[in-house]
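Note that one protein chain is taken out, while the other chains of the complex remain in position.
Chain lettering (A and B) follows the sequence in which the chains are written, and residue indices restart at 1 in each chain.
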Amino acid sequence: MIIAEQKSLEELKSLVGTAEKVLVVGCGTCVTVCFAGGAREAAITSASLRMSSKLDGSPKQVSDVTVQRQCEWEYLDQIAEQVGQVDIVLSLGCGIGVQAIAEHFPQVWVVPGLNTKFLGLPTEQGVWAERCAACGDCILGLTGGICPIARCSKSLLNGPCGGSEAGHCEVSPDIPCAWQLIYDRLTSLGRLNVLLDLQPPKNWRTSRDGGPRQIVREDLRLHIEED
Amino acid sequence: MDHQAEEFQVSQMQIVAYCCEHCAYAAADLAGGLRIPYPSAIKVVQLPCTGKLDVLMVLQALEAGVDGVMVAG
Partner (left out) sequence: MMANTNGYLVGSNLERVLKAGHFAVTAELGPPQSAEGDVIRKKAGLLRGYCDAVNLTDNQTAIVRLSSIAAGAILVQEGLEPIIQMTCRDRNRLAIQSDLLGAAALGIRNLLCLTGDHQTFGNHPSAKNVFDIDSLQMVQMVTAMRDERTFQCGDSFKGPEPRFFVGAAAAPFADPVDFRPLRLAKKAKAGANFIQTQLVYDIPAFEKFMAKVRALGVHKQTYILAGVGPLKSPAMAKYMKSNVPGILVPDELIERMELAGAPWAGKSKEELTKDDKKARSAAWQAEGIQICIELINKLHQIEGVSGVHIMAIEWEDAVRPIVEGAGLSPRPVVTESPPLAAALG
């Protein structure tokens, strides 16, 4: 899922600026699960902005609403009326949610309340870690299900580099060395031979390097026949 | 009690006490039974457990204008 983190109250206040009517929009999917932008966080953010603006001497009208998914038009339709009544929307969705609101409500000034961090999972309560870089050409079949693109600091395809030490990356003792993990896993599965092949340079066109990406599924598209 | 606090008139204050029903709330109950008075400023809210307390409940009480929030459990 998408992992995000809340911006500080100070930054939120600066983003909201002088707007008087504010709608905080939470999202009920990924950012709810990672405790960054769900209904609860939207209510807390909303109360915090109300109180801090009151303490600052210029009380704002801040309300909040949470939709199931900010990244789908039909859920955004449900809040069209509320969105139309405010000066600014503070989205607690990921970067996709913020942009969906901007795209769906062209007249609305929308600002982000979160920093979208990565695609990952909770490794334990309160800890999230990156797992996928959405490179568009999955190589997990070559590496025992551990992604060196997302998890090696240098995205090496023929790792590990000389900076691997005691299982962690040279960048930080808190980052496990992806190639140590790959090596250990392939060794325990008796498939170390996979690592003896030279992996050729990656085609990064499928990644962001090929420009913004889009998928078109003709089998799923709705074609309206014209008379 | 520091100097600043003394300036307050306790009777004019509003304090919300979130109390666990198994201990703090039961203690308040017992105090009542024993006729031990406590300040009328304290409004007790019974919780099944203080673990049920949410940041939002504290914020809501403060936003509603109370002077303080107490959690007992």
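We take it that a contact is a pair of C-beta atoms (placed from the backbone, for glycine too) under 8 Å apart; a residue touches a chain by one contact, two chains touch by 3 or more.
Just so we're clear, the structure is a prediction, and the values are computed from it rather than from any experiment.
Taking the complete complex into account, which shown chains does the hidden chain touch?
Taking every chain of the complex into account, the missing one touches A.
Which one touches the absent chain: A:Ala42, A:Val98 or A:Cys177?
A:Cys177
Considering the complete complex, identify which of A:Gly57, A:Pro106, A:Gly126 or A:Gly162 is in touch with the unshown chain.
Here the residue in touch with the unshown chain is A:Gly162.
Quickly run down the residues of subunit A that touch the omitted chain.
Listed in rising order, the touching residues are 153-167, 170-171, 177, 179-180, 183-184, 195-196, 198-202, 204.
To be clear about the criterion, only the chains that are shown with their structure count from here on.
What residues of subunit B sit close enough to touch subunit A in their complex?
My answer: residues 54-56, 59-60, 62-63.
Note which residues of subunit A are touching subunit B in the complex, please.
Subunit A reaches subunit B through residues 40, 43-44, 47-48, 50-51.
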